[in-house]
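Omission of a single protein chain aside, the complex is shown with its protein chains in their original locations.
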Amino acid sequence: METVTPAHREALADILLPIADDAWIAGQRGSEWLGMAPDLEEDLALSSISQDALGHAQLLYDVLAELGNREADEQVYARPASGWRHCRLVQTPRQDWADFVARRYCYETFDDLRLHALAGAGHAPLQSALAKILQEKLYHVRHFDTWLQTLAWGGTQSRARLQEAMAGVFSELGDLFSWGQGASALAMWNLTALSSLRPLWESRVRARLEQLGLEWPRVAAKKSDGRLGEHGPEFSDLLAEMTSVRAMEPAGEW
Amino acid sequence: MDDVQRVNDFKARIGAGEKIESTDWMPKEYRDLLIKQIHMHGISEIMGAYPEKEWVGKAPTIRRKLALNAKVQDEIGHGQMLLRLAEDLSRPYGRGREALMDDVLEGRVKFHNVFHLEAPTWADAGVIGFMVDGGAIITQAMLLDSSYAPYARMLKRIVAEESFHMQHGESVVLALAEGSEAQRAMLQGAITRWWPAMMYFFGPRMMGPSSQKMMDYKIRTMTNEQLRQKFINRYVPRIQALGMAIPDPALYQDAATRTWHYTDPDWEWFTAVVHHNSGPMSQARLSLRREAHRGQQWVREAAIEAGRVLQERGA
Partner (left out) sequence: MTAKEGRKEGRKEGRKEGRKEGRKEGRKEGGSVMAIEETPVYEVFVQADALSFPTHVGSVRASSPEFALQMAREAFCRREAAHDVWVARADAITKARSDSATLPRQGTDKRYRLPGGYDNAPHWKRFKAMAMTIEEVAADMRTKPGR
């Protein structure tokens, strides 16, 4: 993009915010697994992945700050719940391991496709952030794919738990594919490919589930759209907790 | 019973500064002391993740959140490395990870007094790094000379990471000390809470028989009181420099002997907490560990089964 107009900058911010917020909330929820993973080794792996996710969000918040948003910490700590653009999939609190594996497999696979499609956007700061993110994303996708296979091949009980968890996760997929207000912005940046990621995601996940002998559950229609800032009281609680310490001295040094 | 001559030869090797490896022959007494020490150390690292974990979700800046997440991760990592050593030593008893983890859930292995306590404010998360990790470094630095080589090697790695923990804790503490009245009050509250626990941390003034034996075998090389004195000597001037009070009116340094005099912590209370898991947070943290370990035994079993399927398919 040779000349970046204010409208262009705003449009790019609309495109990036849901991606950044997904990563942040995934990292925040992922951190709930600290000390709670099925074994010590996995605890280490998961913590790294959560740190990476928070780090990816930070990189994107920095790009957003450069596009005119407030600095990264302010975006995280001083934004009302309605200003967040993450999807339902990453917001659900920690449940059991089968749920987490199914959930994160779906999210990481989608995010990987989305980030690769973003590589077409001619914005240098974004491209340099993406280069760092994609390298780590590769490992995240691999990690949850390995777990998907592990639970699928882990015996009757394990497979049943995974299948059930997958059905639960699919019922929360609705707004993962939504672009909310960012839909019109995609055209401005020649990124319309981003609005048609769903069939790509479906064919990739369907093939993998088939390969592992798992059923393809029904994807429920979205009940609310996180991309439009609709997150329900569960997120207000999360946000209140997340910002509780800083609220003591919002402008202070920590 | 081990052959007396063989035991004496072993002691002579240790006396001459030789290091022992996991597959070497060793007296049962030495093996059992090592298991006791390393098992307790490893489990304490793991239980030490919980008080700070509560604050990862609430950390007040992005950088603090990342650092605290990484710090808690390191503690789990220390637990992993140390349990692996304890597991290797426990092979002759047919006990592995599952059994050693069950031990803490069933009260057969204790963990450090500090991890039974509440960490009710963000300042506690900083003070834990500053004082508990600082105390742990003092203990672990002594163990770097341990006669058991795998332990000494692992501790080299652990101590390097602990120094990041201490820096991180100090940074949180300094930010609060430089902050508002409310932030300083929160810091003072945490220091007041943790000081007596740190006096207990290094153990009784007179060491028990097994600690004495660990000295004989050069598993450890200093007394409890020597370690505590090193801690006080380091921390008193720093805490005072921040303008914070130490909750011990009897604390003073003898000008001639350089020895610190301090008020005894409530030995009986802390000992009961450690032995009966009766501290304010003991049961809550044990139930988190139980949820992680027992609650997800099915995952470990599934993974073993899947590993077998994978091997059979030659994948």
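Here the chain labels run A and B in written order, and each chain numbers its own residues starting at 1.
We take it that a residue touches a chain if its C-beta (ideal position, glycine included) is under 8 Å from a C-beta of that chain, and two chains touch if they have at least 3 such contacts.
Owing to the predicted nature of the structure, the values given are computational and were not obtained by experimental measurement.
Screening B:5, B:257 or B:311 for touch with the missing chain picks out B:311. Interface note for the absent chain: among A:56, A:85 or A:143, the touching residue is A:143.
Where chain B meets the chain that is not shown, the touching residues are 21, 23-24, 70, 73-74, 77, 80-81, 84, 87-88, 91, 93-99, 102, 154, 157, 297, 300-308, 310-311.
Where chain A meets the missing chain, the touching residues are 39-42, 44-45, 47-48, 142-143, 146, 150, 155.
Criterion: only the chains that are shown with their structure count from here on.
Remark: chain A and chain B have CA centroids separated by 36 Å (rounded to whole angstrom). The part of chain B that touches chain A in the complex is made up of residues 46, 49-50, 53, 55-62, 64-66, 69-70, 72-73, 76-77, 79-80, 83, 97, 122, 172, 175, 178-180, 182-183, 186, 288-289, 291-292, 296, 298-303, 305-307, 309-310. Chain A makes touch with chain B in their complex at residues 28, 31-32, 34-41, 43-44, 47-48, 50-51, 54-55, 58, 72-73, 76-77, 97, 149-155, 157-158, 161, 241-242, 244-246, 248-249, 252-254.
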